[in-house]
Every structure is written in C-alpha cells, then in structure tokens.
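Mind looking over this structure? Questions follow.
Shown here: the complex without one of its protein chains, the others still in place.
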Amino acid sequence: MSDTRTHNTEDYLRMYKQMVRIRAFEDNANQLYLSAKMPGLTHMYSGQEAVAVGICEALTDEDRITSTHRGHGHCVAKGAEFKAMFCELLGKAEGYCRGKGGSMHIADQSHGNLGANAIVGGSMGIATGAALSAKHLGQDFVTVCFFGDGATAQGLWYEVMNMAALWKLPVIYACENNGYSEYTKTEEIAAGSLTARAEAFGIEAFEVDGQDVLAVNDLTTQLVERCRKGEGPFFIELKTYRYHGHHVGDINRDYYRSKDEEAEWKTVRDPITNFGKWLEDEKILSADELVAINNEIKAEAEAAVEYALNAPYPDTSEVDMHVFAGVDHALDYLGGARG
Amino acid sequence: MSDTRTHNTEDYLRMYKQMVRIRAFEDNANQLYLSAKMPGLTHMYSGQEAVAVGICEALTDEDRITSTHRGHGHCVAKGAEFKAMFCELLGKAEGYCRGKGGSMHIADQSHGNLGANAIVGGSMGIATGAALSAKHLGQDFVTVCFFGDGATAQGLWYEVMNMAALWKLPVIYACENNGYSEYTKTEEIAAGSLTARAEAFGIEAFEVDGQDVLAVNDLTTQLVERCRKGEGPFFIELKTYRYHGHHVGDINRDYYRSKDEEAEWKTVRDPITNFGKWLEDEKILSADELVAINNEIKAEAEAAVEYALNAPYPDTSEVDMHVFAGVDHALDYLGGARG
Amino acid sequence: MTREITFSKAVNEAIAEEMRRDPTVFLIGEDVAEAGTPFKVLSGLVEEFGTDRVIDTPISEPGFMGMAVGAAMTESRPIVDLMFGDFIYLVMDQLCNQAAKTHYMSGGKLKVPLVLRTNMGATRRSAAQHSQSLQAIVAHIPGLKVAMPSSAYEAKGLLKTAIRDDNPVVIFEDKLMYQDKALVPEEEYLIPFGQANVKREGRDITLVATSSMVQVAEEAADALAKDGISAEIIDPRTIVPLDEETILNSVRKTSRAIVIDEGHQSYGVTAEIAARISEKAFYHLDAPVIRMGAMDVPVPFSPALEDLTVPTASGVADNARKICRGELLHAA
Partner (left out) sequence: MTREITFSKAVNEAIAEEMRRDPTVFLIGEDVAEAGTPFKVLSGLVEEFGTDRVIDTPISEPGFMGMAVGAAMTESRPIVDLMFGDFIYLVMDQLCNQAAKTHYMSGGKLKVPLVLRTNMGATRRSAAQHSQSLQAIVAHIPGLKVAMPSSAYEAKGLLKTAIRDDNPVVIFEDKLMYQDKALVPEEEYLIPFGQANVKREGRDITLVATSSMVQVAEEAADALAKDGISAEIIDPRTIVPLDEETILNSVRKTSRAIVIDEGHQSYGVTAEIAARISEKAFYHLDAPVIRMGAMDVPVPFSPALEDLTVPTASGVADNARKICRGELLHAA
C-alpha cells in the first residue's frame, strides 16, 4: 500500500466499506443469476474494486463518471444505493432506471453517474462531451471515463483524446486493464503500448496498480485537482483482474485462462484483503472491526435483494413512456405500433 | 535531392514525366472547372506530385493503393491513362468507372488502384484489408494507403493500425501532410505527434520531405521490400503542400492561409522544378529536353481533354447497371423504384 | 413584417437567435467557425459568439457526435453540424445507440437535448458518397425526431423548435435549396413538430411531399391544374412525429395519393407514409397509393444518369394524370 497523502480514518473506513459493498453486491447478483432469479446476464466487477473506489473517492457528487457493461462497481463507488440497484437488475419499477435499463444501463444521475453502456467504448464520447460541457458552462466538475483494455481497440477513443488534448478538457481516461476482453488476452488484441497511445496525443499518462486502493486514490486526487486547474486531460492504465468469467454464464474458462492464474490474483492480490491487512497493521481498524463491517454490509445487501425480489414490476403503461422527454406516451405521439 | 540508391536514367525520366503528367492533368481539370465544362467539384493534387510518384514508382502493378478525394495524382502515378481519366471526370461512358464514379471515386483496377474515396479516411480499412488478403492468399503484393493529415482524426486509422501491427500486414500508411484539412491548419486539429501515434502501436514511422521525389522513392522502395519480407506495417509522414484551394471552387483563401506562404512553396519547393534542376545539374537531361517533355505531355493532356469532351455519355439504360455484380439491371431484380 | 431571405440565411438566423437566447447552446462541427461551413451557412456566427461557442473540430464525426451526447446529458444544448448527410453512417452508433436511447434506458432521468443538422439531396454531381438522402434510416429509430424543412420559412421555424426540444432531433436540409428564397417573418416564430402544412388545397389528388419534393409537387400541381386536375399538397414538415391526421384527412377528401421523397424508394419514407394511408384510409381510396422515391441505385456521378434517379415534376404529373383518369399503374 502506498499512501503519500494524509488521509483521516474516515477516508480509510469509507474506502474499505465501499470496496466491501461492491463485493457484496456482486456476490448477491451472481447468486441471483445462479438461482435463475435475474433476467438476462450480467458482468461481475469482483476483483477490480480498488479501481472504482480509489477513483470515485477522489470525486465529488458534481463530478461525472461514465461506466461500462461491467458497471456495478462504478455505480456503488459513485454513491448508489443497493435497493434501487437490485431493483434495476431485476427489472423492477423502483430501479434507478425504472427497470428499463437493467445491469448494462444502470445510471445514477443524482451522484453524477451518467450510466453504464453496453457498447464497448460507447461512453468515451459522452465522457469527453461532459468535460466539454463543464468548460462551456464554466463549471469545474471533472469527468472520469471508465473503460476496459478491450475498449482501447475502438477508434472513438483516439478521436476524443485528440479533441480533449487540443481543448485541454477536464477528463480522465481510466483504463481498467484486467488482462482480458471476453475470452481473449490483452496482448493478443493490443499492439504496442497503451500509455504511449495517449502520450502520442500529448496526454500525460500513468500506470498504477489497480489492486492498491490508496495508490489509485492518491494519483486520482492529484489528477482531479490538476484537471480543475485546466491541466487535463489525463490517462491512467490500472492493472487489475476480474475474478469471475466475462459474464456470470462464463463458467468454464480453462480454454482461455488457467485456474492457477485466477487463484494467484485472488489470494495474493485481493484489493480488499490487502487493504484490510494494512488497516490492521496500521492499527486503524482491528480484525474484529473488519469482520463486523463485512457482516453488516452483507446483511444490508441481502436485505436489499429481498426487498427487490418483492418489489413490483413497472406497470405495462410504462412501456411507451420516456421515449421522448416531454411526451407522456410515445405511441399516442407517433401513431406508431402497439406491439 | 537525396538519392541513396542507384537509379538508371530511365527511372529518373519516368519519375520526372509522371510528375509533369500529374501537373498537366490538374491544370486541365482546373480549366475544365473554370470554364464550366466539368460537372461538380474536384480537388487538385498540384504541389504534391513527388509524393504520389515517389511512392508509386516503388510499386509494381500487382501492388495496390487506395486513394482519396484528392486522388488524380495517385491515379496517374499508378499508371492510368489521360483519356479514361478525363472521360471519368466528365461523366462519360469511356471513363474508368463508366462515368459513375467521377473525380472522387476514380479507380483503376488494372493498375492496382482500388479507388479514390469521398469519405475522409474511408479507405484505411480497405487498404489494410487488401494487405490481409495478400497474407491470406499467400501473395506478395504490398498495399499503400494514401491519406491526408486531416484523415488522421478518423478513429478507423487506429483500429486498423492495431490489427496491421498485430498481424504484421504488408501495408504502408502514407500520410500526405499538406498542412491543411479544408480551411483549417493541421496544428489546430492534430494534438501531439503523428509519427508517435503510429509508433504507439509498435509501427516503425518515418518522416520524409514530400517535395523530394528521390527521397520519397528511396524510402518507399526500402519499406516495400521489407513489407514483402513480412516486416510491415510502416508509417510515413510526407510533408507537402497543395497549391490550389481545398477544391477548385475555393478561390479566396486569405482567411485561412497567406499568399506569401503559397508563393514560397511554389517558388522554392516545387517538386517538379527542383527535380528538373537536379536532372540538369547531374547532366541527366538538358534544359531543352525538359522543355520538350513538358510540351509533349501538355499536348497529350489537351488532346485527351478534347477527346473526352466529345466522348458520349453513358446510355440511360446504364443507370441501374452495376448495382449488383451478376445482375444486369437492378430494377428488374429488385422490383424497385424507376425514379 | 416579412421579408424574403434565403434558406441559408434562415438557418443562420435561427441559430443566432437561439444562441442569443440561451447561453447553453453551442455549435460544433468541421469548419463551422471562420469558414462558416463549405456551404457558408454559418458565416458570421463565430464573429458574434466566439470560438468557445462555435467550435471547429477535427474530422472526427463519431467523436464529436459522441461528445455532443455527453454535453447534452450535462445541461448543454449542442447543435452538431454534419457536413454531408452521407456521413450519418459514421455517427449512427452515437446517434442511435446512445442519443436516441438514453432517456428511455435511464427511465426518464437523463435527457439528450441536441440537434444534428445535416443535409440531403442529389443532382449536385457529387456522386454516391455525397448525395444521399438518409432520412428513412434515422426515422426508423425510436427516440429520434426527424425534421425535413421545405423552404426558408420551415428551415427557421423547425430549427428553432429543434433547438428548444429536450430530445435528439435530426434536421435534413436539402443542400440544393440553400440559395432558395422565401418570405420569412421578422418576428420570432416557431413551427411545432408533428403539424403538417397543407401547402396547397385541392380536390382530386393528394401529393404528400417532403423537403425539396414539395417544390417538385408544386410544379406538378401547376401542370395538373392546366389539365383541370386539382392537386392538394401536404408537407409533413416532420416525419417523426408524423402528422397522420392531416394526411389522412386530405386523402379521405381526394381519394387518391402520391407520396414523394428523395430518399431511396425501397424501405424508405414513401413506404411508411403510403402504408399508413393504404391502411387507415383504405375505404376512401379510389386508386392505389403511388410511391415516388429516388431510384434504388447508388447515386451516379454522370449528369446523364444522375438526373434519372430522382423524382421529377413531370414524373409526378404523369402518375397523377394516370391515377385520376383511372388508368391502373399496376393493373392486376
């Protein structure tokens, strides 16, 4: 653990809790899938918690993020509640998006989460545009664009990096390099160097251990400050690992990665275990306190699942609502198909 | 002039002639526009001749190129005839594309020119795919992808560079940096460094004086050889200048570039004048011989214009031909609109 | 008070007025500032609003389209200038997967108030990649509104409405109409979406025409008048939402219809409008609804071919005469 800034106990505690909250959320989401209670598929964030938490803890509610198909971690880290999240995953009316978005489109406007995205790289323009908006409106919010190593293959990234660099936009491109895109290793799909790609546009680039929440948080805090001073954009490559398959249904993974590799990351490099140990070593929290936190969060997550399972689906009349802002029911407006 | 290889007189002569041919073609095309004899607009290549000729003289007929909206130079340099080119520009049946393509889509399959393109950057995928095809079919042709500085803003380039690098494809990306994209200076639309962008993908990158036909030809000859050995891809940035406006109709250019700047390039850095001088200095050709060549080519171009002006338009029955290979008339086939 | 101004000037005025009214509006696109676009439609705007609000971009259509979506999601109101309608293919993902769906996917929480201004129209000798009229493909995607102004008057009124709309709106301007003049009020006005304009009243046949095809329909109607055929011309003005009622009322009156649009005919705009008329005015129709779209071929460069591919006034008049005479165009 590297910790160059002075944090107070509260900061440490919050970071720890937020990481545990993400893990608990994902464990429950996975369980919902395995027990066939969740519609569709979902992509687990477990293993990458230090990235989302280290970054989002450096942001305010006014700061924006854009998220990905693997977005539960970002959503929790940016301040979302379990209940509305589980409701969304189950397609219930009390979900963040009234059940219309689901796991891949969960958004939380009130905390500055502009939404998950099912198009790999699809949010890179959105994030950069939010940064342009900040400049245009004279506001000082910073936008963080989360994406995976696989998303660096999308041409869109280079287009928006160029504009962000030309116009000095307050945006941080955060690439979570978890070593895989779907069933393919990063080195098979990425030539050269990711940091060099950003640097070629004159963008300062950093590499950081994505399993070390304090290192991530320290770097991000500095870069966010510099963004607010007009020194952006920046690029961070965060080395991390996803514990589960590409999605919850990707169970037999031997053909593309070994069980040993998975075990090594989980035992030696787990961001939560390691941060917990550090907190103990530094005498910030005792082992008992850590266990108590874990249990409390676990219980909270389970209660939220229970709540969501019993929550109502949206009324069928909602099906053509929210197609257009300012239009109650799109089909009346369009004279279109009734399905 | 830099000349590291041993050329024979014939090579020099051909390069000189090809540059003069391009200039003569463009002078006539411009005249056709100004005298309202040409339908639509066109983009002049004058000033950039050493790029097209230096590169294409390093290629065989089997080697492929992809071209741009500013494509007459590439087309001539790759071996095309004046008559079929002027016919195409005038929409006549004897044009390379039977008048269907026009200036922006002129293609010359028999010499390996896969066509001009009206989508900036639109041919980057095509060129890279041709290189993939060479590898797939076990053929040793090399493909050169011509594009402008402005086209480097298209995300497609980064996508295909990545794949070309991963798969070691025999493709050379040739960026003609003429300092402008339309009415905007390159530095206003390109952050960082173009060569660094290619290098970030592990692609060897070169800068060369695009007004020096021998320098261009020497470098390209080396890179083509290396491509055939499986050492591609490569990137070349060629510094050059367009003498005319963005298109023939762009006459008043003061608001984006100065007359002085234009005059300087034309007088001090003209690729044809300078190569002509060098040929004289090296006693390869006399001043008289140069004049004779120029006059002969001028006459040839004018005769071709005359021919094209008198050539017939395609028959109206051709309008729905060539929509589908293997289908004589698309409208019979589709039962579609008769317009 | 009205005065005659060009279509181009009308667009320029609409943007200038809205930018004065609302500081969150900005313009973004290629060569929109000093150059004022290749069509010079935006000349003068950068002088008034500065380069912070009239933003020249690199040639990165997907990139700046995506940025407009993000800006719109965060309280700005971008107007995107897409130099040619043919480039819409490049921005389809950002337009159709992102902009069009964000409000719905977020259950109404996020809004994307942006305008995509682009153009359409062939016969400019610009060949297959600079001549397309691609309104049908965006009209198919729920969440987008689509406007097709037919004159300077519509251009200004619809664009102002678009800028104030809280949804993504795509406006197709016919690039051949930029110099056409029309009477436009000096006072502010807006044209609501989903209200077709009965451009000319008539009894015998309804001509539903979009954008520049309204002119084609008018010319045809003039010719038909000489033959004693009275044609009613309906300009839908927006194809999403589509003012079905005005169209249907007209056809219920005339019992005959031709639908004219410059997009390719198959799977195009004429299909939707003709299908709705055929279905919903079925019992009023005396003859099949005839569709006239652009020929189902890429747009050829050669003038000898290009002019054959678009609907013409004489073509419309011919069809109208046949229908009115009871000659079956598609005899069974």
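Order of writing sets the chain letters: A, B and C. Residues in each chain are counted from 1.
The criterion applied here is as follows: contacts are C-beta pairs under 8 Å (C-beta built on N, C-alpha and C of every residue); 3 or more make two chains touch, one makes a residue touch a chain.
All values reported here derive from a predicted model rather than from experimental measurement.
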Hidden-chain contact residue, picked from the options A:G73, A:G99, A:G112 or A:G210: A:G99
Candidate in contact with the missing chain, chosen from B:T60, B:Q109 or B:N295: B:Q109
Contact residue for the chain not shown (choose from A:M85, A:A107 or A:A153): A:A153
Hidden partner chain, touching residue among B:P39, B:G54, B:G95 or B:G150: B:G95
Among C:K9, C:R77, C:K145 or C:H264, residue touching the chain not depicted: C:H264
Residues of subunit C (touch criterion as defined above) contacting the omitted chain: 86-87, 89-90, 92-93, 95-97, 100-101, 104-105, 127-129, 136-137, 139-143, 239-240, 242, 252, 263-264, 266-272, 274-275, 278-285, 287-291, 296-298, 300-301, 328-330, 332
Touching residues on subunit A - with respect to the absent chain: 39-41, 91-92, 97-102, 104-105, 117-122, 150-151, 153-155, 181-184, 188-190, 255-256, 313-314, 316, 318-320, 323, 330-331, 334, 336-339
Hidden partner interface residues of subunit B, rising order: 64, 66, 95-101, 105, 107, 109, 114-115, 117, 119, 122-137, 143, 155-156, 159-160, 162-163, 166, 321-326, 330, 333-336
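In this section, only the chains that are shown with their structure count from here on.
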Per Cα centroids, the chain farthest from subunit A: B
Computed distance of Cα centres, subunit C from subunit B, in Å: 36
Approximate Å spacing (C-alpha centroids) for the pair subunit A, subunit C: 40
Distance between chain centroids, defined by C-alpha means - subunit A, subunit B (Å): 46
Residues within subunit C bordering two or more other chains: 57-58, 60, 62-63
Touching two or more other chains - residues of subunit A: 155-156, 159, 162, 166
